[in-house]
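Missing here: one protein chain of the complex. Every other protein chain is in place.
Labels run A and B following the written order; every chain starts at residue 1.
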Amino acid sequence: MRLSDLLEAEVVDRNGDRIGHVHDVRLVQDGPPLGTWGAALRLEGLVVGRGSIGTRLGITRPQMKGPWILKLLFARQRSSRVLVPWDRVRDVGQDRITADCVAAEGHDAFATDDPTPRP
Amino acid sequence: MNEHPAGRRLYAALQLLDRQILDADAMMAGKVDDLEFEQPSDGDPYVSTILSGLGALGPRLGGRLGRWLTAVHRRLHPDPEPGPARISFGVVKRVNNHVELTLRRDELENNELEAWAREHVIAHVPGAGHAPE
Partner (left out) sequence: MKKLLGVTLGILTAVGGFLDIGDIVTASVTGARFRMSLAWAVLLGVIGIVIFAEMAGRVATVSHRPVFDLVRERVGARLGLANLLASYFINFLTLAAEVAGVSLALQLASDVNYLLWIPLVTFLVWIVIWRVKFETMEQVFGLAGLALIVMAVALWQLHPDWSSLWHSASHPEVTSGEGAPTYFYFGIALFGATMTPYEVFFFSSGAVEEHWQRSDLILNRANVYLGFPLGGALTLSLMAISAVVFAPMNITVEHLSQAALPTVVAVGKIGLALILIGFFAATFSAALETALSSGYTISQYFGWQWGKLVRPKEAARFHVVVLVSLIGAALLALTAIDPVKLTEYTVVLAAAALPLTYFPILVVANDPDFMGDKVNSRLSNALATGYMGILVVVSVATIPLMIATKGGA
């Protein structure tokens, strides 16, 4: 399974209702040890939302400082994002992923953001 | 699954995908064009391999353009049915602005086009080995 198989795939719930599209995939470094890297990056969950441009540009991340007008424009997108934990994912099809949760569930995907080290 | 998983969190599309890869000598060695997950029999999938080069970008982009890129990759590759160039995640040293590896460029699978360009064009031009003045 490749990352590109997951990204932009449509996510539907057990009733067939659309939850959104996969914007990103959250990984956590607690998998089995790999070479000199250390613990592998385990797939924790799918970041699912409507629309996609804002997330891709990274404007919707909390630590982005501006420009405020863009943050404003993409604010709605940010609030509509949810994290679907991987253990709720039932099926990964050609362009559609079925998850075992109702469309209204989920919490802000970037709530526990770990920023990467600063230059 | 762990209630409170320890360890660093990364967002694959935002922080890994399309990032510059640097080799052990800090030379540029392609981009992270895709990632491959390993599905263990018990437990969640984890990132096992970086896929890089035209052979990875083509399938990812899809459509006619993607197919054309894949065809170019196949043409330039000595094998008849080459898959995408793979870099095991185990050789990644660090991920920050770039993805830094512990291997050198010429030890990687995605170096085919560079080697071809060097041997067939650049090597024939005088001064190719000179450091810039």
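The working rule: a contact is a pair of C-beta atoms (placed from the backbone, for glycine too) under 8 Å apart; a residue touches a chain by one contact, two chains touch by 3 or more.
All values reported here derive from a predicted model rather than from experimental measurement.
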| item | value |
| --- | --- |
| Omitted-chain contact residue, chosen from B:Ala24, B:Leu61 or B:Leu103 | B:Leu61 |
| On chain B, residues whose C-beta touches the chain left out of the figure | 17-21, 27-31, 33, 52, 57, 60-61, 65, 97, 105, 113-115, 117-118, 121-123, 125, 127-133 |
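Keep in mind that, in the parts below, only the chains that are shown with their structure count from here on.
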| item | value |
| --- | --- |
| Between chain B and chain A, distance of the C-alpha-averaged centres to the nearest whole Å | 23 |
| Residue ranges of chain A touching chain B (in the complex, touch as defined) | 1-4, 7, 23-32, 34-37, 39-44, 47, 55-56, 58, 61, 85-87, 112-114, 116-117, 119 |
| Interfacial residue positions of chain B with respect to chain A in the complex | 1-2, 5-17, 34-40, 43-48, 51, 59-60, 88-93, 95-97, 102 |
